[in-house]
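Heads up, one of the protein chains got dropped from this complex, but the rest are sitting where they should.
== chain A ==
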Amino acid sequence: MSTELIRLTAAELAVKIHSREVSAVEVTRAHLDRIAAVDGQVNAFLHVAREAALANAALVDESIAAGTAPASPLAGVPLALKDVFTTMDMPTTCGSRILEGWRPPYDATVTTRLRAAGITILGKTNMDEFAMGSSTEYSAYGPTRNPWDTSRIPGGSGGGSAAALAAFEAPLAIGTDTGGSIRQPAAMTGTVGVKPTYGGVSRYGLVACASSLDQCGPCARTVLDAALLHEVIAGPDPLDSTSIDAPVPAVLEAVRRGADGDLRGLRVGVVRELGGEGYQAGVQSNFEAALRQLEKLGAEVVEVSAPHFQYGLPAYYLILPSEVSSNLARFDAMRYGLRVENGTSAEEVMAATREAGFGPEAKRRIMLGTYALSSGYYDAYYGQAQKVRTLISRDFATAFAQADVLVSPTAPTTAFPIGEKVDDPLAMYLNDLATIPTNLAGTAAMSVPSGLAAEDGLPTGLQIMAPALGEAVMYRVAAAYEAARDAEGGGALIHRVPPMEVSA
């Protein structure tokens, strides 16, 4: 029974819970049991909130038994929350030693909305320290392993959330995407990950990596589940000045429409600069297969050019570290978090704490950013990067004049072995080549599974990009493609994850 429950989608679970076919408590317990059984191998969770999760599930069951309408279509469904959102009842570490054991006195807006929707938060998921990394190896609490092959990385920074889905530890998860941290792990784990339009989901209570790039989004095993979760977390928030004061795009309706498999009249743009050289053969061939699939659904596939995307990566690695160097300055041992009493002045304590508390990638980016913002270098680095950002936005505008959505492979490769790139930052950074432009432009994009690479049998992802607030068309294409691919591939890809050894 419980092994069946964990393989259901969030939508299916919700129906069963709301019709009292199963209880929310049973569903939660099944997932908690699964976590207990497999997370030793996966390390997706940094904290499991067993009691709080069961208590929430019991409340949902009570209210359903009392005949009250569910708080949301996902009430009672369990979820894994990336450990970068503040939670009053759980620690929030951001994968960093410097915040080990920190218990925030307030909930993030996303946390609040999940709770209000009756969703059961199972715990907090592992991540690269302060969301900086593409493999989850830069977590201070050990790497997360990819359920498809536990010798490999699950992508990053949100590897914990993606791996939790692929390991059937949770049907839903929340991620954050600064340069691809939702989409790239989704591709690497055969799951669905959405980076909404910048400002589409509140960042209040999301511990900042790079403020102008960070965006929270839903992670799931199906496009429908992602859409259901999207509608729970999205929408304006007076506590976030950068949240967009506009209605949430009707993504659920778009998914239902996409399910009819008719994409006639839609133009799908293939970005010439995102593909070819540097992309693994199996990634490229799955992408081409996806294009044929989209054409079969009636979409018109056109080629578009985004000449400035090639400068996206360098621009990103100036803007991001600049903001990081400032955002991470607050971790100074004065008010919360780690404190290393090494020295007599405040400055000495700060330096000793930061030396001990930050990992290598965080330090690297703090130094890069500090340098890029220094007087005399600002114009050449930060200033130029901002100009590139504008040019990339223009490239998107031009491309979206020719196509309703743009597509590319989500990541250039499949999941690589743990340890392979951890000492080669540039190789690591190249993983985000295709996802970064969207963050720079503040537009929307998502990754849906596009098959397994022939050469290594590991999942690949199709990235679908849409204009700002164009999530509806993006979800519609994703839903249509997902249905067609699953039909052709003989069922959802996620069910081909090799079974994991279950410890008692």
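Please note the rule applied: a residue touches a chain if its C-beta (ideal position, glycine included) is under 8 Å from a C-beta of that chain, and two chains touch if they have at least 3 such contacts; residues count from 1.
Criterion: contacts and distances are computed from a predicted model.
Among the names given as "Succinate dehydrogenase/fumarate reductase iron-sulfur subunit", "Aspartyl/glutamyl-tRNA(Asn/Gln) amidotransferase subunit B", "Branched-chain amino acid ABC transporter permease" or "Thiamine transport system substrate-binding protein", UniProt records the absent chain under the name "Aspartyl/glutamyl-tRNA(Asn/Gln) amidotransferase subunit B".
Here one chain is not drawn; of A:41, A:211, A:310 or A:384, the residue touching it is A:211. Note that of A:67, A:105 or A:499, the residue touching the chain absent from this view is A:105. Checked against the full complex, the one of A:240, A:420 or A:456 touching the unshown chain is A:240. Of the listed residues A:55, A:352 or A:373, the one in contact with the hidden chain in the full complex is A:373. When you scan A:18, A:203 or A:365 for touch with the missing chain, the hit is A:203. Shown as candidates are A:153, A:255, A:350 or A:368; the residue that touches the absent chain is A:350. What chain A contributes to its contact with the hidden chain is residues 85-86, 92, 94, 99, 102, 104-106, 108, 203-208, 210-212, 238-242, 322-323, 325-326, 329-332, 334-336, 346-347, 350, 370, 373-375, 378, 382.
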